[in-house]
Structures are given as structure tokens and as C-alpha cells.
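Missing here is one protein chain; the remaining ones are kept as they sit in the complex.
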Amino acid sequence: MKKAPTIITGTVGVDAHVIGTKVVSRALRDAGFNVVELGMQVSPEEFINVAQETNADAILMSSLYGMAELDLKEFNEKRREAGLGDMLLYIGGNLVIGRYDPKEVEPRFKKLGFDRVYPPETDIVAVIDSDLKKDLKTKGKM
Amino acid sequence: MKKAPTIITGTVGVDAHVIGTKVVSRALRDAGFNVVELGMQVSPEEFINVAQETNADAILMSSLYGMAELDLKEFNEKRREAGLGDMLLYIGGNLVIGRYDPKEVEPRFKKLGFDRVYPPETDIVAVIDSDLKKDLKTKGKM
Amino acid sequence: MQKLRIRNKRINDDLLMKKRREELDKWPTGKEVDFDEAVAYQKSLPDSKIWWKVMVKLREEGRMSVFPRAGTPILENMIELCQSLRDSGVVLIPVTTDSYTRLGQYEKVEEILKECYKTGKPLLNGFPIINYGVEKTRKLIESVDAAFSPRAAGGEIAIAAGMTTAEAGMGFLGFGSYSKNMTIRELVESSQNGMRTIGWYADRGVILCKDLHGWLPSAPFPLSVNIVCLIIEAVTAAEQGQKALYPLVHCMGNIAQDLAWIRLAPRLIREYLDKFGYQDTMITGTCPAQTPLFPVAMDPGGAFAYLTYVSMVGALSRSNAVDLRSIDEGAGVPTKETHTMSYRAAKWIFDVVREQKIEFDVKESEAEEKVTEIEVRAILDRILELGDGDIIDGTIKAVESGVLDSPWSPNVTVKDNVLGVRDARGACRYLEFGNLPIPDEIKEFHREKIAEREKLEGRKADYHTAVKDLWSLSKGKIAGLPPYDK
Partner (left out) sequence: MQKLRIRNKRINDDLLMKKRREELDKWPTGKEVDFDEAVAYQKSLPDSKIWWKVMVKLREEGRMSVFPRAGTPILENMIELCQSLRDSGVVLIPVTTDSYTRLGQYEKVEEILKECYKTGKPLLNGFPIINYGVEKTRKLIESVDAAFSPRAAGGEIAIAAGMTTAEAGMGFLGFGSYSKNMTIRELVESSQNGMRTIGWYADRGVILCKDLHGWLPSAPFPLSVNIVCLIIEAVTAAEQGQKALYPLVHCMGNIAQDLAWIRLAPRLIREYLDKFGYQDTMITGTCPAQTPLFPVAMDPGGAFAYLTYVSMVGALSRSNAVDLRSIDEGAGVPTKETHTMSYRAAKWIFDVVREQKIEFDVKESEAEEKVTEIEVRAILDRILELGDGDIIDGTIKAVESGVLDSPWSPNVTVKDNVLGVRDARGACRYLEFGNLPIPDEIKEFHREKIAEREKLEGRKADYHTAVKDLWSLSKGKIAGLPPYDK
């Protein structure tokens, strides 16, 4: 068996919501992943630096406070510059301000570099079992 | 001073709602009108017959149960035939089935011969003081 | 006074069968009813479709269901509507019939129904059971796992189709709220002749359940008259063979009164059922009902608050059903979406509050219960006195003399000499007693309570107060305080 994949978690920007990313982190650990839990208010740069240091296979980023797009403006460029173009990128939470239609918002975040974009109150255990394992396998990381 | 105008009230068709037309009738009486109160479930024919008999100046018709248009299909023709083309005609209540935009419904009832069409829960005292007295004066009935 | 009894011309069996057929022959679909097959079909139904069993199960398990009102003319839409009700937790599903069906105008219905299918629009204000007939109505019932109740019309087609409630007894609703010229004598006639049908089914092991409405208060009006009528409905229904029934208790928005009445109504109904010898007729629960005018169309917030208020009263009183309307009640016949949104709100309250099994006392509630009980007994005693022990004779005389009376009736044969208003805390009081035999000290109590409000408002209570009170709950203003900052 391969080494367990390494996943980074945290809420981006100055978002102080932490409960969701705590639940996500624990669910990942319970599922056997190697989790680097950065907690709340993680700058895009910190995500990139830690990903390089830990040779991470994926980031499961959270954003609840509605300002993720503002926080992530230059993120994709920087992570490509950092040679992390192949790393899996997920984001979930309340991604914009106000009630929104996830279908409209998804392409905007895909443009920002995310492989998958999740609506509010997504069941993380289901995501791990379906999407995450599949995607990691496709990339040969699992 | 002229004789008090005569007004007919009642709910049309097989509509059993009576409270509204009772309140309307009493308000008209309190305002000094001569009221012929037909109560609930008054057929279009009965309205016309009583209007002829009493030489009425107006009908304030109610319909709550949503099927007024079905009840009133031939009403306008018949009242013209009966020589009541000049009589003032108002209707109020919940005029169609379901939540509706009164602005859309008004022209449909105007076509059916009504001079004025009122949305649900209209304040009858205000209507008497403004519309009714004005319209009756215009017609020289007051 | 003679022994308590119910005058009843029990119709003989041959005549009963003939009358049933006659009724069914009024429209071609009646032919679809085969009496024995109907019994067999009823007996094949799962417990989850049998109204009285569903109610008893809810009570035993400490659960609740909304009992809404819903009907739309196109069958496919009706199925969808009922399924969505079920999905939002409703297991007691009504089939509200349209107004033309209620008056037997089947030809007209047929015409409009065609128009409905042609235009795809719901031109009738309900689901016309008779015109659909047994087979099509069964399709509705078989597609949703819940118990069904025809509302106001449906006759034996509804029963044969698998609905599991049916009316018997003297229905004050039809007399007091739906008819213009029917006399109380005619009500007795009509209800005694046709209604053995329920007994016929019961004899064959099919128990159809019934909700008691009593004489609708129609406005903020003390519930004593209504409860008297609940009792009359109960014993006359039991006499005709009804084995399962439950009262709707009209909630007027004053918590102390609402809770008092929810306790009092089933207690007194039980007592009188027993007194009249119907120990085997069961009361399957209590169903608080959302009664006064609903918040206006433009105020969905108020409408939600109103329906959750009644849900809360239902949950606190540990009722097993709550008669609720949707947030669109003030606007018109609701859509599927407003129905389900509304009852999900109710279900939230049920699940959160009911399961806490809260034990609590509301101080004034006991006093309110006592007052209403004295009133109910006073009216009932007078009725039995007038009837010399016969509750039906007594009721006839009582209505004719205004000993039994209710305001805002469309029925021109009713006295309508009574009126109610709210007091300073929103409780319903008699403003005009008419000929109701309320004891003097209780009358004094009502007057004192009204005086408190008069003092607060600085004006005498009169007819205009009563009219204003039609909307007081709907506007979220049960009386009391002047507006903020005034």
C-alpha cells in the first residue's frame, strides 16, 4: 500500500469560521489521510508554502464569510509559479455574499483553479468517499 | 337632500362566505345608504331581478371562493338586457383561485362589466368614502 | 327530567340500501361503487391509510401530524401535491372538494374539469371526488402512503376509493356556516336519514373516523357554544354508528384559553358519550385548529408566525394533530410549494417541542377552563331541559329560541344575537349574550374583562370593536398596548 496522501485544510483569507474545517480535518484523519490542519485565517501564500513544504496532494479549502473571490484573486497564478499546478484543489462553504445558486458560482471558482467547488453544508464524509478518493486515484496519488 | 341611494350587496354564485358582505352591508347602512342585503350565494339572475325591483343605484358584489369568473360569464349581457347598463357595479374579495396580482385580474373583471374591482381585504369604509360617493355623484345619484 | 336520550328514526335496512343507491345514481360514477367490494377494499388497506389508526399511533408514539386543507382539480397535480405533503411529514391528508361538488352541481363540474385539462389551469377550488369516481380516486390514494379524508363531499365514492373518514351526526358546520335557509329541523332530518351508512360499514368491521367541528365561532368568540355543539355532534354521530371521532378545537390566540379548551373539549365529549351510553366510541385525539382570520396576503412573516403559534400550542398540549392552513391562506388556494414550506415549519415545531415532553402550568388556564365548563354545562343543561332529556328535541328548541346561537352566520334562520370581542389580554369574551343561558356571575366576569380593555383603549366596546377583532390576530395585535412611541 502507498503512503497515505497528504491533505491541507483551512479557511482562507481573514475568515474566522473554524468549525467546518475542524470537522473536515477530523473526517479526513478518520478516513486515513495525513492531514495538515491550518485552521482559520490562512493566507493564500501560507497555503502555497505549506503545500510545498509538505509535498501535499490536495488542499481542501473552506470559506464561509462570502469574500473568497477577493481573497483568491492571485492564488492560481502563484500556485502555478510554485510548481503546484498538479495538486488537487477543492473549496467549500458559503462562497459568495448572500443566497446563491451554486451552479452559477462553480465556474467562477473553477477559473480560479479549483477542481471541485462545493455548496454550503456539503456532507464531507460523502465527498471523501466519492470525489476525493476517485480524484486522487486518477492522479495516481492513492 | 336627495333620497339615499339604494345599494345591493351579496356574494355571487355558490360562494358561502358571508362575513365580508355582512361587514360591507353594515358599513353602507352606517354611511346612510339604503341597503338591500342579499347575503351569500346569490345567483347573477337574483342580483339582476332585485336590482330591477328596487331600482338600485349600485351593486357591491363579493366573491371569496375564487370562482367568480365562472359565475359571472353571462352576467353583463343579462344586466344590459335588463336595462341596468347604467347601474354602478363593484366587486371585491378573493377573485380568482390562488395568490394573484390584482393588476392582472382587474381588466378581466372590467370586461365582465364591473366599474371597480377590489383586491382581497380591501377597507370598505375607505372605499365608501372615496370611490363610491364620488362615482354616485358623477352619475347624479347622490 | 327524563333519561338522557337521542330521538332517532333509525332507518330500516332496505330503505337504507335504496337511499344509498339513489344518492350514487346522481352521477354516472356512482355505478363504480359495489358495496361489498368497497368493504373488502377498505379491509385490505394498510394501517397507514386508516385514519383512526394513524391518529392512535401518533398519540401512542408521542408524535404529531399537520392536518391541512388541500385540493386541486387536475388528478396528476393532486397526486403531486399530496405526495409533497407526505414528504413534509403530513400523514393526515385531506381531499378538499370544490364548491360546486359540495352543492351537487356535477354537470357544471364536468364541464369545468374538461376546461382545466384543456388549459392546464386549476379552475375549480378543490378536487371533485364524485366526478372522478372510484377508480381514479383510488389512483390518488394508492400513490401516497398516508390516510385520506374527503372534505365536505365525496359520499360513498370517497369511502369506496379508500378514504377512511366519513361524516355522521348533526353537522353544525353545514348548518351554521354553509347554508342560507336550512332550518335546524331540516338539519336533524337530513342528518338522521342518510347517515346510517357509517354504521353499516362499522357493522362490517370498517371503522371510519370523523372530525367534529361544532358550530364555527367564525370570529373571536368564547368557545362554549362550539363545545356544546361538539358534544351534540359526538353523541348524534355515535348514535348513528360512528366508532371513532375527535374534536377540532378552535384556537383563538390566547394561550390560557387555547390550552384550557384543548383540555376541556375532549374531556366533556367523553363524559357525554359515556352518559349517553356510547362507551365504545373512541376519541382518537385532539386537533387544535387555526381559526380566526389569517394574516393578509402581503405578510408571509405574520402567516408563518401564526401557524407556528398554533403548532406550538398543539405541541405544548401534546395533541396528535393540528389543523393548519398554509401561509397563503389569506391570499388564495395555496400552491404545492407554499403548502410544503408551511408544514415543514410546523413539523420543526412539533419535532423540537413535542419531544421535549414539557410539563408545565399556565396559571390562568385553569380559571379559563372552569369558566368555559360552567358555560358549556349551563347551555347543555338548558338544552336537555328544553328537550325533556332528548338532546335532539332540545337542540331544535335551543336554536329556535337562541339558547344556542353564534355570530356571523350566513343562515337567515339563526338568531345571530350574540357577539364576541377580545379583552385586554386577547382572551375571547361575550360582548352580547343574546339568549344564551350563561349564569349571571359568569356574565359579570365577561363584562369585567371587557371593561379592562375599554379602560386601556379609552372607548366602549361595541360592534365596531368586534369587527376590528376579526383581524386582531391576523395583524398580530390581540389588543392591549397602543403602538410603540404613541
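Read from first to last, the chains carry the letters A, B and C; within each, the first residue is number 1.
Rule of thumb we're sticking to: a residue touches a chain if its C-beta (ideal position, glycine included) is under 8 Å from a C-beta of that chain, and two chains touch if they have at least 3 such contacts.
The structure displayed is predicted, hence computed values, not measured ones.
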Visible chains in contact with the missing one: A, C
Identified contact with the non-displayed chain, of C:129, C:376 or C:479: C:479
Omitted-chain contact residue, chosen from C:104, C:277 or C:300: C:300
Residue in contact with the excluded chain [from C:188, C:269, C:322 or C:349]: C:349
Interface with the unshown chain - residue positions in subunit A: 13-19, 22-23, 26, 39-41, 65-67, 70, 94, 96-100, 120-121
Touch list for subunit C against the chain that is not drawn: 48, 61-63, 88-89, 91, 253-256, 295, 299-302, 304-306, 308-309, 311-312, 340-349, 351-353, 355-364, 425-426, 473, 476-481, 484-485
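One rule holds in what follows: only the chains that are shown with their structure count from here on.
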Label of the chain whose CA centroid is most distant from the centroid of subunit A: B
Approximate Å spacing (C-alpha centroids) for the pair subunit A, subunit C: 56
Distance between chain centroids, defined by C-alpha means - subunit B, subunit C (Å): 31
Centre-to-centre distance between subunit B and subunit A (centres being mean Cα positions), rounded to whole Å: 65
Touching two or more other chains - residues of subunit B: none
Subunit C, residues touching no fewer than two other chains: none
